[in-house]
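Just dropping this structure here.
Only one protein chain is missing; all other protein chains are in place.
Chains: A and B, in written order; residue numbering restarts at 1 for each.
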Amino acid sequence: MRKKSFRPDVDAPAWKGGYSPYDIIKEGTIALVVILVLTLIMAVVFGSPDEKAITVKTWSNADPIDFATTALSELNGTSVSAAYGAPYNNTPGASQTMGPLKLEQWVGVRIPINSAKDFVISPLKSLPDQPVLDQQLKTWSAASTATKNTWLKSYAKASTNMKIVKGQVVINATNAGPVPVMINDLTQMARSGALDQALVTGHGFYTTDYTKPLLFLADSQYLGDLAQKQHLTGEQWGMMNETGSYPGQAWLWLYTFWYQIPPFNSSSSGDALVFATMGVLSLLLLFVPFIPGLRSVPRKLKIYRLIWREHYREIEKV
Amino acid sequence: MSTSEIDRQWTTRLRRRVEGKLPPEKLLPDTQPTYVSSWIYVFGIATMCSLGVVIGTGCILALRGPQWWHGSDYGHFINSMHLWSVEIFFFCMVIHLWGKFAMAAWRGGRALTWMTGVVTFLVSIGAGFTGYVSQSNFDSQWISTQAKDGINSTGAGAYFNVLNMGQMLMWHIVLLPLGAIVLTGMHVLMVRIKGVVPPFEEEAETEVAQ
Partner (left out) sequence: MAFLLSFAALVPLNNLGHYVQWHFLEISVANLMVIVLMIITFVVALLAPFPGRRRRKENR
(Lines give C-alpha, C1' and ligand atoms only; values in the text may rest on other atoms or scores of the structure.)
Protein backbone atom coordinates (compact mmCIF):
# COMPACT_ATOMS: atom_id res chain seq x y z
CA MET A 1 0.00 0.00 0.00
CA ARG A 2 1.30 3.38 -1.04
CA LYS A 3 0.88 6.45 1.13
CA LYS A 4 -0.77 9.42 -0.47
CA SER A 5 -2.99 12.12 0.87
CA PHE A 6 -6.44 10.76 1.54
CA ARG A 7 -9.33 12.71 0.01
CA PRO A 8 -12.31 11.88 2.23
CA ASP A 9 -14.92 12.73 -0.42
CA VAL A 10 -13.19 10.76 -3.16
CA ASP A 11 -11.41 7.85 -1.53
CA ALA A 12 -12.93 5.20 0.65
CA PRO A 13 -11.06 3.59 3.51
CA ALA A 14 -10.34 -0.11 3.12
CA TRP A 15 -12.75 -2.17 5.20
CA LYS A 16 -10.92 -4.04 7.91
CA GLY A 17 -13.94 -4.90 10.02
CA GLY A 18 -16.16 -7.94 10.14
CA TYR A 19 -18.77 -9.45 7.89
CA SER A 20 -22.23 -10.71 8.66
CA PRO A 21 -24.34 -13.29 6.81
CA TYR A 22 -26.41 -11.92 3.99
CA ASP A 23 -28.86 -13.85 1.82
CA ILE A 24 -29.14 -11.76 -1.34
CA ILE A 25 -31.57 -14.12 -3.09
CA LYS A 26 -33.90 -14.31 -0.10
CA GLU A 27 -33.89 -10.52 0.36
CA GLY A 28 -34.52 -9.99 -3.35
CA THR A 29 -37.44 -12.40 -3.30
CA ILE A 30 -38.96 -10.75 -0.24
CA ALA A 31 -38.56 -7.33 -1.87
CA LEU A 32 -40.25 -8.52 -5.08
CA VAL A 33 -43.18 -9.99 -3.18
CA VAL A 34 -43.60 -6.82 -1.10
CA ILE A 35 -43.54 -4.58 -4.19
CA LEU A 36 -45.94 -6.85 -6.07
CA VAL A 37 -48.40 -6.91 -3.17
CA LEU A 38 -48.16 -3.12 -2.75
CA THR A 39 -48.82 -2.66 -6.48
CA LEU A 40 -51.80 -5.01 -6.36
CA ILE A 41 -53.24 -3.19 -3.35
CA MET A 42 -52.88 0.24 -4.98
CA ALA A 43 -54.38 -1.04 -8.26
CA VAL A 44 -57.30 -2.69 -6.48
CA VAL A 45 -58.01 0.29 -4.26
CA PHE A 46 -57.43 3.23 -6.58
CA GLY A 47 -57.44 1.91 -10.17
CA SER A 48 -56.08 4.29 -12.77
CA PRO A 49 -57.40 7.25 -14.75
CA ASP A 50 -58.47 7.02 -18.38
CA GLU A 51 -60.13 10.26 -19.40
CA LYS A 52 -61.40 9.63 -22.91
CA ALA A 53 -59.52 11.32 -25.73
CA ILE A 54 -61.36 14.19 -27.36
CA THR A 55 -61.84 14.25 -31.10
CA VAL A 56 -62.36 17.06 -33.56
CA LYS A 57 -65.90 15.71 -33.75
CA THR A 58 -66.57 16.04 -30.02
CA TRP A 59 -64.90 19.46 -29.93
CA SER A 60 -66.85 20.87 -32.91
CA ASN A 61 -70.14 19.55 -31.56
CA ALA A 62 -69.49 20.77 -28.02
CA ASP A 63 -68.32 24.22 -29.08
CA PRO A 64 -68.89 24.85 -32.81
CA ILE A 65 -68.09 28.55 -32.51
CA ASP A 66 -64.70 27.81 -30.99
CA PHE A 67 -64.11 25.34 -33.78
CA ALA A 68 -65.09 27.82 -36.53
CA THR A 69 -62.97 30.55 -34.93
CA THR A 70 -59.99 28.20 -34.68
CA ALA A 71 -60.49 27.13 -38.32
CA LEU A 72 -60.42 30.81 -39.30
CA SER A 73 -57.17 31.29 -37.35
CA GLU A 74 -55.65 28.39 -39.30
CA LEU A 75 -56.77 29.95 -42.56
CA ASN A 76 -55.55 33.48 -41.79
CA GLY A 77 -52.35 32.33 -40.11
CA THR A 78 -53.03 33.71 -36.62
CA SER A 79 -53.19 30.36 -34.81
CA VAL A 80 -50.33 29.15 -32.60
CA SER A 81 -49.36 26.37 -35.00
CA ALA A 82 -49.62 28.61 -38.09
CA ALA A 83 -47.03 31.00 -36.65
CA TYR A 84 -45.08 28.40 -34.65
CA GLY A 85 -41.77 28.48 -36.50
CA ALA A 86 -39.42 25.49 -36.61
CA PRO A 87 -39.83 22.55 -36.80
CA TYR A 88 -43.29 23.15 -38.36
CA ASN A 89 -42.91 26.25 -40.51
CA ASN A 90 -40.82 29.30 -41.25
CA THR A 91 -41.97 32.19 -39.12
CA PRO A 92 -39.31 34.84 -38.65
CA GLY A 93 -38.51 35.47 -35.01
CA ALA A 94 -40.79 32.70 -33.69
CA SER A 95 -38.02 30.27 -32.73
CA GLN A 96 -36.83 30.02 -29.14
CA THR A 97 -33.17 30.56 -28.36
CA MET A 98 -30.74 29.62 -25.60
CA GLY A 99 -28.68 32.80 -25.63
CA PRO A 100 -26.59 32.54 -28.81
CA LEU A 101 -27.81 28.99 -29.47
CA LYS A 102 -30.67 29.08 -31.96
CA LEU A 103 -31.16 25.33 -31.90
CA GLU A 104 -34.78 25.38 -33.00
CA GLN A 105 -33.96 27.58 -35.98
CA TRP A 106 -30.79 25.69 -36.91
CA VAL A 107 -32.61 22.39 -37.07
CA GLY A 108 -35.13 23.98 -39.39
CA VAL A 109 -38.49 22.86 -40.73
CA ARG A 110 -38.53 19.06 -40.41
CA ILE A 111 -42.24 18.43 -39.87
CA PRO A 112 -43.75 20.88 -42.37
CA ILE A 113 -47.17 22.19 -41.37
CA ASN A 114 -49.05 24.68 -43.51
CA SER A 115 -52.07 25.38 -41.32
CA ALA A 116 -54.32 26.81 -44.04
CA LYS A 117 -53.58 24.02 -46.47
CA ASP A 118 -53.27 21.08 -44.05
CA PHE A 119 -56.11 21.91 -41.67
CA VAL A 120 -58.64 23.64 -43.96
CA ILE A 121 -58.12 23.46 -47.70
CA SER A 122 -56.88 19.89 -48.22
CA PRO A 123 -59.58 18.33 -45.99
CA LEU A 124 -62.25 20.36 -47.81
CA LYS A 125 -60.87 19.23 -51.16
CA SER A 126 -61.16 15.61 -50.05
CA LEU A 127 -64.96 15.89 -49.77
CA PRO A 128 -66.66 14.25 -52.79
CA ASP A 129 -69.49 15.73 -54.86
CA GLN A 130 -69.62 19.25 -53.44
CA PRO A 131 -70.17 21.46 -56.50
CA VAL A 132 -70.74 24.70 -54.53
CA LEU A 133 -67.74 24.11 -52.30
CA ASP A 134 -65.55 23.10 -55.24
CA GLN A 135 -66.41 26.33 -57.03
CA GLN A 136 -65.60 28.37 -53.94
CA LEU A 137 -62.30 26.54 -53.46
CA LYS A 138 -61.39 27.32 -57.06
CA THR A 139 -62.19 30.99 -56.46
CA TRP A 140 -60.00 30.85 -53.35
CA SER A 141 -56.99 29.38 -55.06
CA ALA A 142 -57.30 31.74 -58.03
CA ALA A 143 -57.38 34.84 -55.81
CA SER A 144 -54.33 36.98 -55.08
CA THR A 145 -52.90 37.12 -51.57
CA ALA A 146 -54.20 40.68 -51.19
CA THR A 147 -57.75 39.62 -52.11
CA LYS A 148 -57.58 36.64 -49.74
CA ASN A 149 -56.44 38.96 -46.96
CA THR A 150 -59.35 41.32 -47.60
CA TRP A 151 -61.83 38.41 -47.43
CA LEU A 152 -60.25 37.06 -44.27
CA LYS A 153 -60.25 40.48 -42.61
CA SER A 154 -63.94 41.01 -43.39
CA TYR A 155 -64.78 37.56 -42.05
CA ALA A 156 -62.67 37.98 -38.94
CA LYS A 157 -64.32 41.33 -38.21
CA ALA A 158 -67.79 39.84 -38.51
CA SER A 159 -66.85 36.66 -36.60
CA THR A 160 -67.38 38.32 -33.21
CA ASN A 161 -71.12 37.98 -33.92
CA MET A 162 -70.89 34.43 -35.25
CA LYS A 163 -73.87 32.22 -34.44
CA ILE A 164 -74.75 28.60 -34.90
CA VAL A 165 -78.25 28.17 -36.26
CA LYS A 166 -79.49 24.63 -36.88
CA GLY A 167 -75.92 23.44 -36.97
CA GLN A 168 -74.87 25.98 -39.60
CA VAL A 169 -72.30 28.72 -39.02
CA VAL A 170 -74.21 31.97 -39.54
CA ILE A 171 -72.19 35.11 -40.00
CA ASN A 172 -73.04 38.48 -41.40
CA ALA A 173 -69.88 39.11 -43.38
CA THR A 174 -69.82 41.19 -46.54
CA ASN A 175 -67.01 40.91 -49.04
CA ALA A 176 -65.66 37.73 -47.45
CA GLY A 177 -65.50 35.82 -50.75
CA PRO A 178 -65.51 32.03 -50.32
CA VAL A 179 -64.47 32.15 -46.66
CA PRO A 180 -68.00 31.73 -45.14
CA VAL A 181 -68.66 28.62 -47.24
CA MET A 182 -65.23 27.18 -46.46
CA ILE A 183 -65.53 27.70 -42.70
CA ASN A 184 -69.12 26.43 -42.58
CA ASP A 185 -68.35 23.35 -44.66
CA LEU A 186 -65.28 22.56 -42.58
CA THR A 187 -67.42 22.86 -39.44
CA GLN A 188 -69.98 20.45 -40.92
CA MET A 189 -67.17 18.11 -41.90
CA ALA A 190 -65.76 18.29 -38.36
CA ARG A 191 -69.14 17.65 -36.73
CA SER A 192 -69.66 14.56 -38.85
CA GLY A 193 -66.30 13.10 -37.80
CA ALA A 194 -64.92 13.19 -41.33
CA LEU A 195 -62.30 15.82 -40.47
CA ASP A 196 -60.72 13.58 -37.79
CA GLN A 197 -60.15 10.97 -40.45
CA ALA A 198 -58.96 13.46 -43.07
CA LEU A 199 -56.36 14.91 -40.69
CA VAL A 200 -55.03 11.53 -39.57
CA THR A 201 -54.86 9.89 -42.97
CA GLY A 202 -52.72 12.63 -44.44
CA HIS A 203 -49.97 10.00 -44.64
CA GLY A 204 -52.05 7.23 -46.18
CA PHE A 205 -54.16 4.37 -44.90
CA TYR A 206 -51.95 3.11 -42.07
CA THR A 207 -50.70 5.73 -39.69
CA THR A 208 -49.77 6.21 -36.09
CA ASP A 209 -48.86 9.87 -36.48
CA TYR A 210 -51.30 12.32 -34.89
CA THR A 211 -49.22 15.47 -35.36
CA LYS A 212 -51.81 17.30 -37.46
CA PRO A 213 -54.99 16.65 -35.47
CA LEU A 214 -53.13 17.30 -32.21
CA LEU A 215 -51.74 20.61 -33.43
CA PHE A 216 -55.21 21.61 -34.63
CA LEU A 217 -56.81 20.63 -31.30
CA ALA A 218 -54.10 22.45 -29.39
CA ASP A 219 -54.98 25.69 -31.21
CA SER A 220 -58.49 25.56 -29.77
CA GLN A 221 -59.81 27.20 -26.66
CA TYR A 222 -61.72 23.99 -25.90
CA LEU A 223 -58.72 21.75 -25.14
CA GLY A 224 -57.13 24.39 -22.91
CA ASP A 225 -60.37 24.89 -20.98
CA LEU A 226 -60.69 21.16 -20.30
CA ALA A 227 -57.06 21.04 -19.15
CA GLN A 228 -57.56 24.10 -16.94
CA LYS A 229 -60.44 22.32 -15.20
CA GLN A 230 -58.15 19.34 -14.53
CA HIS A 231 -55.34 21.61 -13.28
CA LEU A 232 -53.05 20.54 -16.10
CA THR A 233 -51.91 23.87 -17.53
CA GLY A 234 -48.36 25.13 -17.18
CA GLU A 235 -49.28 27.92 -14.74
CA GLN A 236 -51.02 25.35 -12.56
CA TRP A 237 -47.82 23.27 -12.27
CA GLY A 238 -49.71 20.95 -14.59
CA MET A 239 -46.63 19.08 -15.76
CA MET A 240 -46.67 17.03 -12.57
CA ASN A 241 -50.45 16.65 -12.37
CA GLU A 242 -52.72 13.87 -13.52
CA THR A 243 -56.39 13.89 -14.51
CA GLY A 244 -58.80 13.33 -11.61
CA SER A 245 -57.14 13.21 -8.22
CA TYR A 246 -54.44 10.68 -9.04
CA PRO A 247 -50.82 11.48 -8.32
CA GLY A 248 -48.93 12.40 -11.47
CA GLN A 249 -45.32 12.74 -12.51
CA ALA A 250 -44.28 14.28 -9.19
CA TRP A 251 -40.66 13.73 -10.19
CA LEU A 252 -41.07 16.58 -12.70
CA TRP A 253 -41.53 19.11 -9.88
CA LEU A 254 -38.32 20.94 -10.67
CA TYR A 255 -39.11 21.24 -14.41
CA THR A 256 -42.50 22.75 -13.72
CA PHE A 257 -41.15 24.92 -10.87
CA TRP A 258 -39.00 27.00 -13.23
CA TYR A 259 -42.02 27.86 -15.36
CA GLN A 260 -43.54 29.72 -12.38
CA ILE A 261 -40.75 32.23 -11.79
CA PRO A 262 -38.95 34.95 -13.77
CA PRO A 263 -37.17 35.07 -16.12
CA PHE A 264 -38.61 31.76 -17.34
CA ASN A 265 -42.29 32.72 -17.09
CA SER A 266 -41.83 36.03 -18.88
CA SER A 267 -39.28 35.14 -21.57
CA SER A 268 -40.40 34.31 -25.11
CA SER A 269 -37.75 31.58 -24.93
CA GLY A 270 -39.03 30.26 -21.60
CA ASP A 271 -39.07 26.61 -22.68
CA ALA A 272 -35.53 26.79 -24.02
CA LEU A 273 -34.31 28.42 -20.80
CA VAL A 274 -36.02 25.82 -18.60
CA PHE A 275 -34.57 22.96 -20.62
CA ALA A 276 -31.10 24.51 -20.59
CA THR A 277 -31.32 24.99 -16.81
CA MET A 278 -32.47 21.42 -16.27
CA GLY A 279 -29.72 20.21 -18.60
CA VAL A 280 -27.09 21.98 -16.51
CA LEU A 281 -28.60 20.70 -13.24
CA SER A 282 -28.70 17.14 -14.59
CA LEU A 283 -25.02 17.41 -15.53
CA LEU A 284 -24.26 18.69 -12.02
CA LEU A 285 -26.03 15.66 -10.52
CA LEU A 286 -24.19 13.36 -12.91
CA PHE A 287 -20.78 14.81 -12.04
CA VAL A 288 -21.29 15.26 -8.28
CA PRO A 289 -18.38 12.86 -7.56
CA PHE A 290 -15.99 15.21 -9.38
CA ILE A 291 -17.23 18.61 -8.23
CA PRO A 292 -15.24 19.94 -5.24
CA GLY A 293 -17.54 21.45 -2.65
CA LEU A 294 -20.63 19.66 -3.90
CA ARG A 295 -19.11 16.25 -3.19
CA SER A 296 -18.30 17.33 0.36
CA VAL A 297 -21.93 18.07 1.16
CA PRO A 298 -22.77 14.55 2.41
CA ARG A 299 -19.78 14.53 4.78
CA LYS A 300 -20.85 17.89 6.21
CA LEU A 301 -24.56 16.99 6.35
CA LYS A 302 -23.63 14.06 8.63
CA ILE A 303 -26.75 12.06 7.72
CA TYR A 304 -24.31 9.18 7.23
CA ARG A 305 -23.82 9.09 11.00
CA LEU A 306 -27.42 7.92 11.29
CA ILE A 307 -27.03 5.28 8.57
CA TRP A 308 -23.85 3.84 10.02
CA ARG A 309 -24.61 4.60 13.69
CA GLU A 310 -23.99 1.00 14.76
CA HIS A 311 -20.61 1.03 13.07
CA TYR A 312 -19.56 4.27 14.79
CA ARG A 313 -20.89 2.98 18.13
CA GLU A 314 -18.68 -0.12 17.79
CA ILE A 315 -15.65 2.07 17.00
CA GLU A 316 -16.32 4.26 20.03
CA LYS A 317 -16.50 1.14 22.22
CA VAL A 318 -13.03 0.16 21.00
CA MET B 1 -0.26 -20.64 -33.50
CA SER B 2 2.31 -19.13 -31.16
CA THR B 3 1.50 -18.12 -27.63
CA SER B 4 2.25 -14.49 -28.41
CA GLU B 5 -0.22 -14.57 -31.24
CA ILE B 6 -2.87 -15.88 -28.89
CA ASP B 7 -1.87 -13.23 -26.36
CA ARG B 8 -2.48 -10.51 -28.93
CA GLN B 9 -5.98 -11.69 -29.81
CA TRP B 10 -8.79 -9.29 -28.92
CA THR B 11 -10.73 -12.14 -27.37
CA THR B 12 -7.83 -13.17 -25.15
CA ARG B 13 -7.16 -9.61 -24.09
CA LEU B 14 -10.80 -9.00 -23.24
CA ARG B 15 -11.01 -12.27 -21.29
CA ARG B 16 -7.90 -11.43 -19.28
CA ARG B 17 -9.20 -7.95 -18.52
CA VAL B 18 -12.51 -9.13 -17.09
CA GLU B 19 -11.14 -12.34 -15.55
CA GLY B 20 -11.48 -12.37 -11.81
CA LYS B 21 -13.39 -9.09 -11.68
CA LEU B 22 -16.61 -10.76 -10.70
CA PRO B 23 -16.04 -14.12 -9.03
CA PRO B 24 -19.25 -15.94 -8.00
CA GLU B 25 -18.83 -14.97 -4.36
CA LYS B 26 -18.98 -11.31 -5.38
CA LEU B 27 -21.86 -11.74 -7.82
CA LEU B 28 -23.93 -13.68 -5.30
CA PRO B 29 -22.42 -12.81 -1.94
CA ASP B 30 -23.41 -14.63 1.23
CA THR B 31 -21.96 -12.03 3.57
CA GLN B 32 -21.93 -8.25 3.76
CA PRO B 33 -19.62 -5.94 5.74
CA THR B 34 -21.15 -5.33 9.16
CA TYR B 35 -21.76 -1.63 8.41
CA VAL B 36 -24.43 -2.63 5.87
CA SER B 37 -27.14 -2.48 8.49
CA SER B 38 -29.85 0.06 7.77
CA TRP B 39 -33.26 0.12 6.10
CA ILE B 40 -31.88 2.64 3.62
CA TYR B 41 -30.11 -0.23 1.86
CA VAL B 42 -33.39 -1.86 0.79
CA PHE B 43 -34.39 0.93 -1.60
CA GLY B 44 -31.98 -0.11 -4.35
CA ILE B 45 -33.39 -3.63 -4.55
CA ALA B 46 -36.92 -2.22 -4.09
CA THR B 47 -36.35 0.03 -7.13
CA MET B 48 -35.19 -2.97 -9.16
CA CYS B 49 -38.17 -5.05 -8.10
CA SER B 50 -40.56 -2.23 -9.03
CA LEU B 51 -38.83 -2.04 -12.40
CA GLY B 52 -39.51 -5.76 -12.72
CA VAL B 53 -43.22 -5.24 -11.99
CA VAL B 54 -43.34 -2.27 -14.39
CA ILE B 55 -41.85 -4.41 -17.15
CA GLY B 56 -43.99 -7.43 -16.33
CA THR B 57 -47.24 -5.46 -16.42
CA GLY B 58 -46.01 -3.64 -19.53
CA CYS B 59 -45.46 -7.00 -21.22
CA ILE B 60 -49.02 -8.07 -20.38
CA LEU B 61 -50.31 -4.80 -21.85
CA ALA B 62 -48.20 -5.44 -24.95
CA LEU B 63 -49.80 -8.85 -25.51
CA ARG B 64 -53.08 -7.33 -26.63
CA GLY B 65 -51.84 -4.05 -28.09
CA PRO B 66 -52.05 -0.38 -27.19
CA GLN B 67 -55.85 0.06 -27.36
CA TRP B 68 -56.81 -3.00 -25.33
CA TRP B 69 -56.81 -1.41 -21.89
CA HIS B 70 -59.39 1.22 -22.86
CA GLY B 71 -62.09 -1.36 -23.45
CA SER B 72 -61.33 -4.25 -21.12
CA ASP B 73 -61.70 -4.37 -17.32
CA TYR B 74 -58.83 -6.79 -17.18
CA GLY B 75 -56.71 -4.54 -19.38
CA HIS B 76 -57.58 -1.52 -17.27
CA PHE B 77 -56.60 -3.40 -14.13
CA ILE B 78 -53.22 -4.27 -15.62
CA ASN B 79 -52.85 -0.62 -16.59
CA SER B 80 -53.56 0.32 -12.96
CA MET B 81 -50.81 -2.04 -11.84
CA HIS B 82 -48.50 -0.56 -14.46
CA LEU B 83 -49.22 2.97 -13.20
CA TRP B 84 -48.81 2.18 -9.51
CA SER B 85 -45.64 0.18 -10.03
CA VAL B 86 -44.24 3.23 -11.84
CA GLU B 87 -45.19 5.45 -8.90
CA ILE B 88 -43.55 2.98 -6.50
CA PHE B 89 -40.51 2.73 -8.80
CA PHE B 90 -39.84 6.48 -8.72
CA PHE B 91 -40.69 6.61 -5.01
CA CYS B 92 -38.02 4.02 -4.21
CA MET B 93 -35.53 5.34 -6.74
CA VAL B 94 -35.57 8.86 -5.31
CA ILE B 95 -35.15 7.59 -1.74
CA HIS B 96 -32.29 5.38 -3.00
CA LEU B 97 -30.74 8.49 -4.58
CA TRP B 98 -31.06 10.50 -1.35
CA GLY B 99 -29.57 7.63 0.63
CA LYS B 100 -26.61 7.12 -1.70
CA PHE B 101 -25.96 10.86 -1.75
CA ALA B 102 -25.97 10.92 2.06
CA MET B 103 -23.38 8.12 2.03
CA ALA B 104 -21.29 9.79 -0.71
CA ALA B 105 -21.47 6.38 -2.32
CA TRP B 106 -19.19 7.42 -5.19
CA ARG B 107 -16.12 7.18 -2.95
CA GLY B 108 -13.45 4.57 -3.51
CA GLY B 109 -13.62 4.34 -7.30
CA ARG B 110 -17.40 4.11 -7.43
CA ALA B 111 -17.99 7.30 -9.48
CA LEU B 112 -19.14 5.31 -12.50
CA THR B 113 -21.66 3.47 -10.34
CA TRP B 114 -23.11 6.82 -9.25
CA MET B 115 -23.14 8.09 -12.83
CA THR B 116 -24.91 5.05 -14.29
CA GLY B 117 -27.47 5.48 -11.51
CA VAL B 118 -28.07 9.12 -12.46
CA VAL B 119 -28.36 8.24 -16.16
CA THR B 120 -30.81 5.45 -15.30
CA PHE B 121 -32.87 8.03 -13.39
CA LEU B 122 -32.92 10.37 -16.41
CA VAL B 123 -33.72 7.54 -18.85
CA SER B 124 -36.54 6.43 -16.52
CA ILE B 125 -38.00 9.94 -16.58
CA GLY B 126 -37.97 9.69 -20.38
CA ALA B 127 -39.54 6.24 -20.24
CA GLY B 128 -42.24 7.52 -17.89
CA PHE B 129 -42.90 10.55 -20.07
CA THR B 130 -43.22 8.54 -23.29
CA GLY B 131 -45.62 6.25 -21.41
CA TYR B 132 -47.80 9.19 -20.46
CA VAL B 133 -47.95 10.39 -24.08
CA SER B 134 -48.65 6.84 -25.36
CA GLN B 135 -51.80 6.40 -23.26
CA SER B 136 -53.99 7.48 -26.20
CA ASN B 137 -56.45 9.36 -23.97
CA PHE B 138 -57.12 12.97 -23.00
CA ASP B 139 -54.12 13.03 -20.69
CA SER B 140 -51.76 12.06 -23.50
CA GLN B 141 -53.34 14.59 -25.86
CA TRP B 142 -52.73 17.39 -23.39
CA ILE B 143 -49.27 16.26 -22.26
CA SER B 144 -47.97 15.80 -25.80
CA THR B 145 -49.26 19.14 -27.10
CA GLN B 146 -47.69 20.88 -24.09
CA ALA B 147 -44.41 18.99 -24.03
CA LYS B 148 -43.76 19.59 -27.71
CA ASP B 149 -42.87 23.23 -26.96
CA GLY B 150 -40.14 22.31 -24.49
CA ILE B 151 -38.67 19.60 -26.69
CA ASN B 152 -38.94 21.71 -29.85
CA SER B 153 -37.08 24.54 -28.08
CA THR B 154 -34.02 22.29 -27.82
CA GLY B 155 -34.17 21.42 -31.51
CA ALA B 156 -34.81 17.76 -30.65
CA GLY B 157 -38.51 18.03 -31.46
CA ALA B 158 -37.72 17.86 -35.15
CA TYR B 159 -36.59 14.25 -34.70
CA PHE B 160 -38.31 13.25 -31.45
CA ASN B 161 -41.89 14.16 -32.34
CA VAL B 162 -44.04 13.78 -29.22
CA LEU B 163 -47.19 14.19 -31.35
CA ASN B 164 -46.30 11.04 -33.29
CA MET B 165 -47.96 8.41 -31.13
CA GLY B 166 -46.35 5.49 -32.97
CA GLN B 167 -42.88 6.90 -32.46
CA MET B 168 -43.52 7.61 -28.76
CA LEU B 169 -44.91 4.11 -28.20
CA MET B 170 -41.81 2.57 -29.79
CA TRP B 171 -39.55 4.63 -27.56
CA HIS B 172 -41.69 3.68 -24.58
CA ILE B 173 -41.81 -0.05 -25.13
CA VAL B 174 -38.49 -0.74 -26.88
CA LEU B 175 -35.73 1.84 -26.74
CA LEU B 176 -36.09 3.39 -23.29
CA PRO B 177 -36.85 0.14 -21.39
CA LEU B 178 -33.87 -1.42 -23.12
CA GLY B 179 -31.76 1.52 -21.95
CA ALA B 180 -33.15 1.31 -18.42
CA ILE B 181 -32.57 -2.45 -18.19
CA VAL B 182 -29.02 -2.33 -19.59
CA LEU B 183 -28.10 0.61 -17.37
CA THR B 184 -29.60 -1.06 -14.29
CA GLY B 185 -27.65 -4.21 -15.12
CA MET B 186 -24.40 -2.27 -15.42
CA HIS B 187 -25.18 -0.36 -12.22
CA VAL B 188 -25.81 -3.54 -10.24
CA LEU B 189 -22.73 -5.31 -11.65
CA MET B 190 -20.59 -2.35 -10.64
CA VAL B 191 -22.04 -2.44 -7.14
CA ARG B 192 -21.24 -6.16 -6.96
CA ILE B 193 -17.68 -5.67 -8.29
CA LYS B 194 -16.82 -2.74 -6.02
CA GLY B 195 -18.91 -3.72 -3.02
CA VAL B 196 -20.96 -1.38 -0.85
CA VAL B 197 -19.18 1.86 0.02
CA PRO B 198 -17.57 1.79 3.51
CA PRO B 199 -18.40 4.44 6.12
CA PHE B 200 -16.48 7.72 6.31
CA GLU B 201 -13.43 7.50 8.52
CA GLU B 202 -13.54 10.30 10.96
CA GLU B 203 -9.78 10.86 11.15
CA ALA B 204 -8.31 13.25 8.61
CA GLU B 205 -5.46 11.12 7.37
CA THR B 206 -5.85 7.50 6.40
CA GLU B 207 -4.13 5.12 4.12
CA VAL B 208 -5.71 4.89 0.73
CA ALA B 209 -6.85 1.46 -0.28
CA GLN B 210 -5.12 0.47 -3.48
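Note that in this section contacts are C-beta pairs under 8 Å (C-beta built on N, C-alpha and C of every residue); 3 or more make two chains touch, one makes a residue touch a chain.
Since we're looking at a predicted model, the values are computed, not measured.
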Per the touch definition above, residue among A:105, A:159 or A:241 touching the missing chain: A:241
Interface residues of chain B (partner: the chain not displayed): 31, 34, 37-40, 42-43, 73-74, 76-77, 80, 87, 91, 94-95, 98-99
Touch list for chain A against the chain that is not drawn: 16-22, 40, 43-49, 229-231, 236-237, 240-248, 250, 253, 260-261, 303, 306-307
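Everything that follows uses one rule, which is that only the chains that are shown with their structure count from here on.
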Chain A-chain B separation of Cα centroids, rounded to whole Å: 24
Complex contacts: residues of chain B adjacent to chain A: 28-38, 40, 42, 45-46, 48-50, 52-53, 57, 69-70, 76-77, 79-85, 87-88, 90, 94, 99, 101-104, 106-111, 114-115, 118-119, 122, 125, 128-129, 132, 135-146, 149-155, 157-159, 161, 163-167, 169, 195, 197-202, 204-210
Chain A residues touching chain B - in the complex, by the definition given at the top: 1-6, 8-15, 17-25, 27-28, 31-32, 34-36, 38-40, 42-43, 46-54, 86-87, 96, 98, 103-104, 106-108, 110-111, 207-211, 214-215, 217-218, 223, 226-227, 230, 232, 234, 238-239, 242-243, 246-247, 249-252, 255, 269, 271-272, 274-275, 282, 285-290, 295, 297-299, 301, 303-304, 306-308, 310-312, 314
